[in-house]
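There's a structure below that I have some questions on.
Only one protein chain is missing from this complex, and each of the others stays in its spot.
For clarity, chains are labelled A, B and C in written order, and residue numbers in each chain start from 1.
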Amino acid sequence: MKLPFLPEAASVLASKVDALLLAVTLMTGIVAFGVVVLLVVFTIKYRRGTDASREFAPEPVRRRVRRRMEIAWIAIPLLLFIAVFGWGATLYFDHAAPPPNALEIFVVAKQWMWKLQHVTGQREIDELHVPSGIPVKLVMTAQDAIHSFFVPAFRVKQDVLPGRYTILWFTATAPGEYDLFCAEYCGTDHSRMLGKIVVLEPAQYQRWLEAHNAEPTMAMRGESLFRQFGCGGCHGAHAAVRSPPLEGLFGRQVPLRGGGTVLADDRYLRDSILLPQKEIAAGYDPVMPSFAGQISDPELLDLIAYIKSLAAKEAASP
Amino acid sequence: MIHAKPGSSSYLGAGMTLRSWLTTQDHKRIAILYALSITVFFFIGGAAATLIRIELATPAGDLISANTYNKLFTMHGVIMVWFFLIPSIPATLGNFLVPLMIGARDLAFPRLNLASWYLYVFGALFTLAALFLGGVDTGWTFYTPFSTTFSDTHVIAVVTGVFIVGFSSILTGLNFIVTIHKLRAPGLIWFRLPLFIWAQYATSVILVLATPVLAMTLTLLAIERVLHVGIFDPALGGDPLLFQHLFWFYSHPAVYIMILPAMGVVSEILACFARNPIFGYRSMAYAIIAIAVVGFLVWGHHMFVSGQSMYAGMVFSILSYLVAVPSAIKVFNWTATLYKGTISFEAPMLYALGFIGLFMMGGMTGLFLAALALDVHLTDTYFVVAHFHYIMVGGAVAAYLGGIHFWWPKVTGRLYPERWAQFAAILLFFGFNFTFFPQFLLGIAGMPRRYHEYAPQFHTLNVLSSAGAVILATGYLLPLFYFAWSLFHGERAPANPWHATGLEWSVPSPPLVENFATAPVVNSEPYGYRSQRSRRAVASGA
Amino acid sequence: MTHDTALAAPNTDPFSDPRQRRDASDLGMWLFLTTETLFFGVLFAGYVIMRARFPHAFAAAGRHTDFALGTANTALLLTSSLCMALAVATAEVNRRRATLIWLGATAALGIAFLAIKGFEYHAEYVEHLVPALDFRFDARDFRGAEIFFWLYFVMTGVHALHLTAGVAVVVLMAARLARSGFGKQTPLSIELAGLYWHFVDIVWIFVYPCLYLIARS
Partner (left out) sequence: MRNARARPYVLAWIALLVLLGLSAGSSLLALGTFNLVSNFAIAALKAALVVIVFMHIRRSERTVHVAAAAGIVWLALLIALSLSDFLARGS
């Protein structure tokens, strides 16, 4: 049972959100109905010309009644609100962090189109094929203004900001095709920045991957970029310059110069390439040049995918 | 024009030359100057809204281009927020009535009051210039980096216009605070003040504390747009969320600037036409102050999905529920005021009753948006558009019209045609619901805001909404006609046509230039509708 | 005064006694200073958040501001506040010559502050530290340093604008006082100008550590 006009609930989160939506609708609906009924009753019963009694109770009685009523309609709404807040917040909090084994897909939002990259190399524009039943984690960034990845059927929405990665994840339940909208105003064709999320059975999804396997994987494409931008000169196996090893880096806590450590996640790798001096690894000099403006966002994602693929290897050189 | 009796020194009788109007320091005339200016802007913004609704009658973007559509909804937002809603009640009814209701001859700083109007006009010129030069397409929220880097429209002109009109609000707020503190009549202690004055006072506090933040934020936006260096553009190392924090630190209290005066007006009208004192007057006054103060703590609920940290989201969500409590108190107290009243249904009362229903709908849908999990689905959709229109149009505009009808006899010395006014009120109530209720359903269905074209499944609801908009637009034209008619042929108004309580009804209609011939003294509680004196007045004057 | 003139010119002056007018003006000016506090406040909020974002770059850029001139300027402005306070004190007892001297001193110190500021701006221009005008900084902290100097120029610029307005008001008041002596409202208007002047000084008291002292060591 869910509210009319809601799109179908096509993700695990959707049914929970619909339940909360229904509950809040009922709660507010009942109170609103009560107030409207009182308004109608009072305006009819006490309209000018009727002979209903207008005598107030004596003031001390009236003051006591009023105080009790006012305390009631402060306390009750407050409790209801805290309950709704709690439900909404726990639902949001539980869904905040994507499960570790989620299937990662990279999204680059650009004025008025969505570019999507699968780790296995497939690239799609304004269309995303995902398996049902498996959590899918979208790592998103924008190349220009702020956009927002909104799939009504999954009840998920997350702004996509330039200069930063934002995360959105869902577990699609019912195979089918669902609308993707851009929900943050981003210019002329904001209303044309549409897309489709195509949910397939896991087996069908595997067949789709193989059918579109012509392109190299992101990690392979990242490796060629690694050579193209000369990263190997410092970070390669027999490099002239002493620089932090990339093997086994991803997912580790990196000790920083000047104290403290930071988790080597997508954000850290991106910032280390674009703003190398922001967080310098302990024991190394800040000599790395910034590549801001030279590497496009999709290429950056490929490069990071390559560095992540090195995570399994042992650190060859100190 | 108005046939003021010769020799009487009513504020309208003291000279009708253009110069006397443009250099007046009389708070009553400045109120009328504001009323005329914001009415012009109301219809410009309304025209933009009508065009938007006609475009949205069909899923395809076939009436106007995407750029024009984006400029239309931006202009609708900018004009309605800063050039109509924020000045509407404070600058017109507030300017006219604050001195009259507290027994003062004028506001504390009359020259500053006139300067505020000129600042409004000067700011308006910039915005109109931007409109005619080609408009601006950033949305009234000016989010960066779109507004600083990617928009090629007249952002600087509009931002300058809003910067200037901001100071008009600041100075009006400052003027009201000093007036209410220093110029109250003897005996008029704080808890004998009408709730309209409480509302004006709380609104002025918000105006003074929030608007400067907007002024500087827009200045930084303009500097960043011109010099391509700044703290908001991520490509230059800035943080777009910092702009959103600074913008919403002003813009959420701004929605309380728009609704608090409306609450004040509704309290006055309701008490008068229910012939009952306001139920729980003190808690209503405390609720107004609570809304003004807590209203500054909740702005982050506009940014739940914008990349704001989850923990900040939690804090803003719980605080948003706290600010809802005083609004709930007010709705319940208004309803209780009707109990054992003697209710009549003149036009102002229709607007007030409509306000209670529509404001409650608007407030309650805010409870949906404040819940984090629901906001993820509902934000940036038509659910939000419906939510704030229910409060702004269903609430603030309805109360503004109610207030204009209620104090029209006092302001102009004429009575408006009751039947026409009641018809307009009812037409507006249905036209409004017909327009904006479908938008809640569109929001639940997932139709995003600010869409020039939309998916086919949203078509029927949009057609309903557009049809409603046509009724609403015509509804708003009616008062123009019968108010204009009443200026010339309306029946002459006595000092207190509604037998209302309040100092403003103890002076002739229209009031004298100096408001009070003899300084009034107040020694009774407000809303004394059940006192013998007002019962006799009703019996004799009925 | 004949009967009809009393009727003809209705008394629309809202205040009945000067004490009430003084308190109202005092409250009005303080409210205006509250709006100015929040007006400048946005710049301090931007500074705090950008400093949290680029701690290292802000420290590096902070060392390029002129420590000596900044400190001297602060001393100048504090002294101008003293002069202003003395001007207000002498104006209360209608001592015209003394008030003129102190108002003159206040304006002079204000102008001196602006001159030093101008000199600093020029030095920074020569050193390529003006954002958007061929800003040069070592690549390591370029972004953060450019934002530091953007904030530096916006904060000191807006402060200088307010100070210029203050100097203009003080000069106007001194001129009017010199020409036509003490009117009924003169001591009050000088006191209000004093409140504004002291506020502009207080803003500088907070701008100074932000831009000149933090992480200087």
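Please note the rule applied: contacts are C-beta pairs under 8 Å (C-beta built on N, C-alpha and C of every residue); 3 or more make two chains touch, one makes a residue touch a chain.
Everything numeric here is computed off the predicted structure, so don't read it as measured data.
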(message) Among B:42, B:249 or B:279, which one touches the chain that has been omitted from the display?
(response) B:249
(message) Among C:86, C:107, C:130 or C:190, which one touches the chain that has been omitted from the display?
(response) C:86
(request) Determine which one of B:103, B:280 or B:300 touches the chain that has been left out. (result) B:300
(message) Of the residues B:181, B:228 or B:459, I need the one that contacts the missing chain.
(response) B:181
(request) Can you list, in ascending order, the chain B residues touching the missing chain? (result) 181, 205, 209, 213, 239, 241-242, 245-246, 249, 296-297, 300, 307-312, 315
(request) Could you please point out the chain C residues that touch the chain left off the display? (result) 23, 26-27, 30-31, 33-35, 37-38, 41-42, 44-45, 48-49, 52-53, 67, 71, 74-75, 78-79, 81-82, 84-86, 89, 98, 101, 194-195, 198, 201-202, 205-206, 208-209, 212-217
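By definition in this document, only the chains that are shown with their structure count from here on.
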(request) Select, from A-B and B-C, the pair of chains that is joined by more C-beta pairs in contact. (result) A-B
(message) So the centre of each chain is just the mean of its C-alpha atoms; given that, what is the distance between chain A and chain C in Å?
(response) 45
(message) How many angstrom lie between the centres of chain B and chain C, each centre taken as the mean Cα position?
(response) 35
(message) Where in chain B do residues touch at least two different other chains?
(response) none
(request) Note the residues in chain C that touch 2 or more other chains, in rising order. (result) 143
(request) Name, in rising order, each residue of chain C that touches chain A in their complex. (result) 56, 139-141, 143
(message) Looking at the complex, which residues from chain B come into contact with chain C?
(response) 9, 25-26, 99, 104-110, 170, 174-175, 177-179, 181-183, 208-213, 215-217, 220, 223, 227-231, 236-239, 242, 246, 512-514
(message) Under the stated contact criterion, what part of chain A meets chain B in this complex?
(response) 3-7, 16-17, 20-21, 24-25, 28, 31-32, 35-36, 38-39, 42-43, 46-48, 52-56, 66, 69-70, 73-74, 77-78, 81-82, 84-85, 87-89, 91-93, 95-96, 111, 144-146, 148, 150, 152-153, 155-159, 161-164, 166, 179, 181-192, 194
